[in-house]
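Left out: one protein chain. Kept in place: all the others.
Let's look at chain A:
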Amino acid sequence: MSLTATAKAGPPSPAGTGPGPDDGRAATLRRTWRKASPYAYIAPFFTLFLAFGLFPLLYTAFVSLYRVELQTSGEMEWRGIANYTALFTDEYFWISLRNTFTIGVLSTVPQLAMALGLAHLLNYKLRGRTFIRTAILLPYATSVAAATLVFAQLFGRDFGLINYAIGLVGLDPVDWQTGTVASQIAVSSIVVWRWTGYNALIYLAGMQSIPHELYEAAEMDGASRWRQFIHVTLPGLRPTIIFTVIISTIGATQLFGEPLLFEGSISGGISHQYQTLGLYMYEQGWGFFHLGRAAAIAWVMFVLIVVLVGANALIARRRARKEAGR
């Protein structure tokens, strides 16, 4: 607005002959503005990104080369890559890496499979469709803390509802907190519960963009619903599925709230049996106050996510090319 105003009230041309050159200047200004304005519009995001995204990222890298303790954060002591070498020789790092992977698989795979099935069902004409669609999003709207605390009660060893139910069938109670597999299943179940509906809605949106004629054609050819799902829905959904896989991979790598609150233990159980990388970082940083080491873990996680997402994208592209070549 101010730019146009200046343009209109621009100084009179020295020759004072006519509006010609003045119009030219206004046009130039307008053209510049048209070119520059997109940058102005996106500037707020990038300013925020620089301040809260890029700067912390770089500063974390800087801190990871020092010995910094939260209690005496003013004193920094150069360590070089010692924080990283200490990390790679720490047994608990590898345990938490493995846990992150197993919990990631235990939660992502059933989550996406169930979401796909749910979306497929919701794609049919159902009574109260909108209600059901909203309802499946509810777990996602619940806070991690609330959900996890409820699940921790359900999975309680002595007074938990799940062990009670197991007891009714005549089985021995399971110590959901202590067992490695049991605790990882319990933590994964919270993730599955929270995110299945969210993914189902994304799949549903993807399904609705698949042209209806394809289904009609398939039906004419005598394809059953299952075959339609396999041969029409899944190929049509491929980009959506790749998107959710990438998002879930990132989410699984950063998994933190559920394992932390499950037992209230920063070491992920007494033997680190469900400690994820995120929790391991938190334990080093805010349990033991070793900020330098925590920063090193953060960077290792960052690189890990980049590699995972890159691998995902690569596989996806290669498959797409194969399809195209067929």
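Quick note on the criterion: a contact is a pair of C-beta atoms (placed from the backbone, for glycine too) under 8 Å apart; a residue touches a chain by one contact, two chains touch by 3 or more; residues count from 1.
In the analysis below, contacts and distances are computed from a predicted model.
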Discussion item. I want to check something: the complex is missing a chain, and I'd like its UniProt protein name from "Dihydrolipoyl dehydrogenase", "Extracellular solute-binding protein", "Pyruvate ferredoxin oxidoreductase" or "Hydantoinase B/oxoprolinase family protein".
Written reply: "Extracellular solute-binding protein"
Worksheet, complete the sentence: By the document's definition of touch, the residue of A:152, A:207, A:232 or A:301 touching the omitted chain is A:152
Worksheet entry | Residue, one of A:60, A:123 or A:178, that touches the chain absent here | A:178
Discussion item. What does the interface between chain A and the hidden chain look like in terms of residue numbers?
Written reply: 44-45, 48, 69-73, 90-92, 152-153, 156-159, 175, 178, 263-267, 270-271, 284, 286-290, 293
